[in-house]
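In this view, the complex is presented without one of its protein chains, the others remaining in place.
Up next, chain A:
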Amino acid sequence: MKFRAKIVDGACLNHFTRISNMIAKLAKTCTLRISPDKLNFILCDKLANGGVSMWCELEQENFFNEFQMEGVSAENNEIYLELTSENLSRALKTAQNARALKIKLTNKHFPCLTVSVELLSMSSSSRIVTHDIPIKVIPRKLWKDLQEPVVPDPDVSIYLPVLKTMKSVVEKMKNISNHLLGFIHLKVGTKYPGDFSHFSFNPIVLTIRGQFSQVIEANLDGELNLKIETELVCVTTHFKDLGNPPLASESTHEDRNVEHMAEVHIDIRKLLQFLAGQQVNPTKALCNIVNNKMVHFDLLHEDVSLQYFIPALS
């Protein structure tokens, strides 16, 4: 198994550092999958993570100007490593004014990912900083659990509002609530001209599961509401004009009852952790809800895709 890669472009290095920071916020331990064209940061949906799973993918040629890898075998030309995410992000943080950054797989007493940075300094000689990050090589037989998750057909798909705003709202609601109840009103409105001449919006009927619940309700008219209810107080935040992407399989929904609500309970802390990881507003942010099953966030940070799955509370 071999891996060597090098970044010399400052912008690429910064972007890679930001991605690594984001991963560190989303998953304490994660799997790094190295293949000839891509790098993936993977969190699989084990019980330990509370069923949350993550799949982050980047094209290596967008970052590295040198990239060589040799997988486990010719047929399985991939490498799966487990590492503590923060170790990588901290190592990259020290590379801020680097002339070059090299990453390679090494074995110094134990397997490591060695990050080696050549820093600009005021004198003629550069400073060289090296970080040996301990890793665990994941054996072939466990790879099947670390494959790209299949995205089920969503019941509703909607673009998210500015994540920072969403995060501050959810943060405040977290203090009151532990469960997040997701409602999606499948309202076919003015998006489908000719079918309906009016748009109606059914505000709320919630089945409150658990003592505290938060509601996300959204419709196909680009409206999303975040809501919590307690015995004493009910707080709602409305987001409008968000827009909906075209549904992939529209045909199957034609004969559905338009009043049908898709709802899912999720743990608000997991939602908050996801939002906290997004330091920069993404290029694209989509939210897909599968009734009673899960919410799937699909983000794009420039050229890096991130998918994050939060399951329904059982």
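Going forward, a residue touches a chain if its C-beta (ideal position, glycine included) is under 8 Å from a C-beta of that chain, and two chains touch if they have at least 3 such contacts; residues count from 1.
In this section, contacts and distances are computed from a predicted model.
UniProt records the chain missing from this view under the protein name "Cell cycle checkpoint control protein", selected from "Necdin", "Cell cycle checkpoint control protein", "Exportin-4" or "Cytochrome c oxidase subunit 4". Although one chain is not drawn, the whole complex shows that of A:R33, A:K102 or A:H131 it is A:H131 that touches it. Contact with the chain that does not appear here is found for just one residue of A:L47, A:A74, A:M122 or A:V150, A:M122. Touching the missing chain, out of A:M69, A:A91, A:L271 or A:L313, is residue A:A91. Remark: the residues of chain A touching the chain excluded from display are 84, 87, 90-91, 94, 108-110, 112, 121-134, 136.
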